[in-house]
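Note that one protein chain is taken out, while the other chains of the complex remain in position.
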Amino acid sequence: MRLNSHPAGRHFLQIPGPTNVPDRILRAMDYPTIDHRGPEFNALAKKVLRSARQIFQTKQPVIIFPASGTGAWEAALVNTLSPGDLVLMWETGHFASLWKKMAEKLGIKSEFMGGDWRKPADPEAIEKRLKEDTGHAIKAVCIVHNETSTGVVSDISAVRQAIDSAKHPALLLVDTISSLGSVDYRHDAWGVDVTVAGSQKGLMLPPGLSFNAVSEKAIEASKSSKMVKAFWNWDEMLTANANGWFPYTPATNLLYGLSEACDMLLEEGLDAVFARHTRHAEATRAAVTAWGLEILCSDPKAYSGSLTAIVMPEGHDADAFRKVALENFNMSLGQGLTKVAGKVFRIGHLGDFNDLMLMGTLSGVEMALGLARVPHKAGGVQAALTYLRDTAPGARNG
Amino acid sequence: MRLNSHPAGRHFLQIPGPTNVPDRILRAMDYPTIDHRGPEFNALAKKVLRSARQIFQTKQPVIIFPASGTGAWEAALVNTLSPGDLVLMWETGHFASLWKKMAEKLGIKSEFMGGDWRKPADPEAIEKRLKEDTGHAIKAVCIVHNETSTGVVSDISAVRQAIDSAKHPALLLVDTISSLGSVDYRHDAWGVDVTVAGSQKGLMLPPGLSFNAVSEKAIEASKSSKMVKAFWNWDEMLTANANGWFPYTPATNLLYGLSEACDMLLEEGLDAVFARHTRHAEATRAAVTAWGLEILCSDPKAYSGSLTAIVMPEGHDADAFRKVALENFNMSLGQGLTKVAGKVFRIGHLGDFNDLMLMGTLSGVEMALGLARVPHKAGGVQAALTYLRDTAPGARNG
Amino acid sequence: MRLNSHPAGRHFLQIPGPTNVPDRILRAMDYPTIDHRGPEFNALAKKVLRSARQIFQTKQPVIIFPASGTGAWEAALVNTLSPGDLVLMWETGHFASLWKKMAEKLGIKSEFMGGDWRKPADPEAIEKRLKEDTGHAIKAVCIVHNETSTGVVSDISAVRQAIDSAKHPALLLVDTISSLGSVDYRHDAWGVDVTVAGSQKGLMLPPGLSFNAVSEKAIEASKSSKMVKAFWNWDEMLTANANGWFPYTPATNLLYGLSEACDMLLEEGLDAVFARHTRHAEATRAAVTAWGLEILCSDPKAYSGSLTAIVMPEGHDADAFRKVALENFNMSLGQGLTKVAGKVFRIGHLGDFNDLMLMGTLSGVEMALGLARVPHKAGGVQAALTYLRDTAPGARNG
Partner (left out) sequence: MRLNSHPAGRHFLQIPGPTNVPDRILRAMDYPTIDHRGPEFNALAKKVLRSARQIFQTKQPVIIFPASGTGAWEAALVNTLSPGDLVLMWETGHFASLWKKMAEKLGIKSEFMGGDWRKPADPEAIEKRLKEDTGHAIKAVCIVHNETSTGVVSDISAVRQAIDSAKHPALLLVDTISSLGSVDYRHDAWGVDVTVAGSQKGLMLPPGLSFNAVSEKAIEASKSSKMVKAFWNWDEMLTANANGWFPYTPATNLLYGLSEACDMLLEEGLDAVFARHTRHAEATRAAVTAWGLEILCSDPKAYSGSLTAIVMPEGHDADAFRKVALENFNMSLGQGLTKVAGKVFRIGHLGDFNDLMLMGTLSGVEMALGLARVPHKAGGVQAALTYLRDTAPGARNG
């Protein structure tokens, strides 16, 4: 079958991940697989294990699984907890809910706080709840940093402070699947115990790698964990990784790509990468506001740098609108999931992305809004254009 | 050296060629070279020699040189003419002028008509001139179909009629370097004797292949041509090509790409390809008009489907503007050449291109006009957006 | 870092997997990732889910995990069994032992029969053991079809008959990681309940995909399984797959490659693929015999088509020898594992492979034997050459 059957010109993959994989990464991945027990692989492994730490902003180990992101959720839970343990989770949206469901399937009890998909986790409420837990029944607090289904960012540093203020020993497990490499995230500085991530968003890779960055406390916890596990077991990974090896066959070609992805992010500079995403998110919101549409995230402090979820006007189906965008403009937009299915669409503006790709994206949205007869004001594209122009390097220097 | 050193996101290569090479073609070219004297190559050669005819809309041979476009100009001249022959050329712009200079270097006399770079060739003037040439000193009429330096399209069918009306035996040689595969062009129906083309524009390939589609009359003329030639000699090419071979080493990997390029154009359908280009050109002009800028081409019937050249307001340097676009928005625009250097910039909207790529392109132009403080009205992007939306498939069907 | 840093010419990757990934598959994988919730992906998914069945020779579902092969072992166990269940495993070698260790980690009891790494599983012994198990404590029989650490093939059809003769309800779980697509294997005809496979051997892909082909009985068993599981859960996979979707992000680019791999195997024809492997294995053994070295597999009926393990003469270290081969001849050979570490080396002759690649491989072995001063007779390469020549198509037809 023809894998590139869509119409003329490049596809605009503007879902909030997988993202547009840059040529440099595709070319790096396109080499024949090598012996994962040979010296050439060993050098590669040491390099990516070292570079990955820089991306997570940690000096502690980053474990790389040859599996897609869902696996890293599972690994975080099964390595640190035991059957029947209680975890405190915050319902920021669809993916927080999926993580909770997974915990339940794995025999872990979970308590779900929050539930307003338009708002981030509330550190004060968490602190309060932890203080009540005087018996320390709660073993971990699980937060999605950047909720991919809603475009809402929770303040991880504040959650850490809440745990500390409550003097509670719970571990802090954080999902950064759609923020790592796009939105500022600091595993060490924010005192996170397990960071969960995947390859196909800010890392600009195809899906197939997932990550656990771990703290010393998390490793300590893993030693008394009673969850059965094999593939996800940190222990053998950490032992083998220490010498640049893996306990079972790694996803070699994706590691080629990861090496290149880390180089690209570090060459650009993490601060520059985050600033680029923040600016594109701002431009996107300028467009949404000009269209007179509503951003799902109701808290401006919690706006996401990697995606923007937009509420459809009453009586209009987001999926019908997305189909118009795909069929007319060769652009994929993200769908609304579960609670907001049909009511929300999402624009991914993360990964290997720039001003003109964003302008193409927003133009596609504005045109599709018109074709789909979704009530909106013209001028969104113009508003974004003005913002991008006025914040371009040439304007700042000018 | 790092060949992909530009900033995040895809580069917008909006010069009027080379164009954005699609992934499908890059992947096709990326196979190891094969024996150009083996059966696998033979099948490839027969296929591309056959497919190429469909793109030129001819049943006659298409000769493929392992050389860039300038070579096909030379081949057209040295195969059909003799030293001291006179050719009639029309000065549509920079490339017509270069072709004339080449003729002179090759010892061919040339008479240059026209000279208004904003207008196409005038068939009536050509007819008049040919009628005066009662001695048939003029051996060929040379026209650039789509002048890449100006975005002006000449009416080749009308030039053919002019030659016929004058009952003049001159050959008709046509440069389609920036029109083939983008703007409707019919080698047979329009009675062209030699069509000159290159790989790196509408064919969406990298540079390195050039073409002569030939008529029976041109082949006949080649038999009495007295120009010395070796590499460019049609004779050996036609003999070898008849059995699917080449007289010297062909550019195998570019032929892989050509095979794919022809498939892509024919799958989309030539009419659909031309309509796509026409629509994008129209949208571009809607933007230019809204900006209050001037299109170089002064004759609306001669507007080009593959590029638009835009006149800079007095006192503003086009190259300074282009530099702003490149440095701020990662987009390459075409420069003004010789007579219009610094006065004109060109937007290429040809090849593997679609609506959102065009919107990104026009957004980049509008933002760069702002940053470079080029006087213009806002609203160009909006005008193009409105046009594209109202002519999208979903609008037409709706 | 440079990912292709080895010396001039192509590397010979002659470990028993990962195998030499063919250009056609690398190019197929090298396309930008697409939306895994869009129509283009849906068509791809349906295609690969259908094609994969042909490779496993089954009409039943094949589940594809975005994970490397070890994961498919885990999936086979956790979907069909419950904590404390007893499984009967046959120790064919290192990988059978690893699978057993995994079962234990997962809380499954296992009984290990066999233990002679030079022989295949013994169906009669299995039948005897199952007949003794009148209480049906044994819930599954686990066999490695082609033991990658030894090059010994067990007769799966005979094991099935043993279970049937014993009238025992145990499930039959089979690891085909290094046989699928190389050695004849028939999921349906042989009555296998779960077939475990990976992408990086006979399927000629990089690591990163793993497979469970399942029987109706296995699915039935999964409904009463009490193992906790999430990522590896068949249930959600089967439900989503039925419509061409996946419950969580699939490894899209590896699926591109899988589509191409299935096409390649089916175009060549599975019988031709198996015959090719059988012939290369025979040629390899001709060389080993001529060298006067010993093949690890002691039962000629159990010789593997995909790899040959060779016993080093006393006092010679296999790893020192492999290092000589790598450093002098740019060839990776497989190491001896655990019980046979240092005592055995393995030649992989599977995947995208042909006569001249095998001759290069065997030449490298013979030269390295010489350089490493391993006692051997000359003439192994000559013996293989004679065999391949006399069994080439031209010899058979001649």
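Letters A, B and C mark the chains as written, and numbering starts fresh at 1 in each.
The rule is short, and it goes like this: a residue touches a chain if its C-beta (ideal position, glycine included) is under 8 Å from a C-beta of that chain, and two chains touch if they have at least 3 such contacts.
In this text, all values refer to a predicted model and were calculated from it rather than measured experimentally.
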item: Listed residues C:Leu98, C:Met357 or C:Val374, member touching the removed chain; value: C:Met357
item: Among B:Gly107, B:Gly191 or B:Gly244, the residue in touch with the chain that has been omitted; value: B:Gly107
item: Chain C residues touching the omitted chain (full complex); value: 4, 7-10, 12, 20, 22-24, 268, 273, 276, 324, 327-331, 352-357, 359-361, 363-364, 366-367, 370-372, 378-379, 381-382, 385-386, 388-389, 392-395, 398
item: Positions on chain B where the hidden chain makes contact; value: 1, 3-6, 11, 13, 15, 18-21, 26-40, 43-44, 47, 65-71, 73-74, 83, 102, 105-107, 198, 200, 206-208, 227-231, 233, 248-254, 256, 259, 326, 332, 335
item: Residue numbers in chain A that touch the chain omitted from display; value: 23, 27, 30-32
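Operating definition for what follows: only the chains that are shown with their structure count from here on.
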item: Averaged-CA centre spacing for the pair chain C and chain B, given as whole angstrom; value: 53
item: Chain centre separation in whole Å, for chain C relative to chain A (CA means); value: 35
item: Rounded Å distance, chain A centre to chain B centre (Cα mean); value: 45
item: Contacts with two or more other chains, residues of chain C listed in rising order; value: 27, 30-32
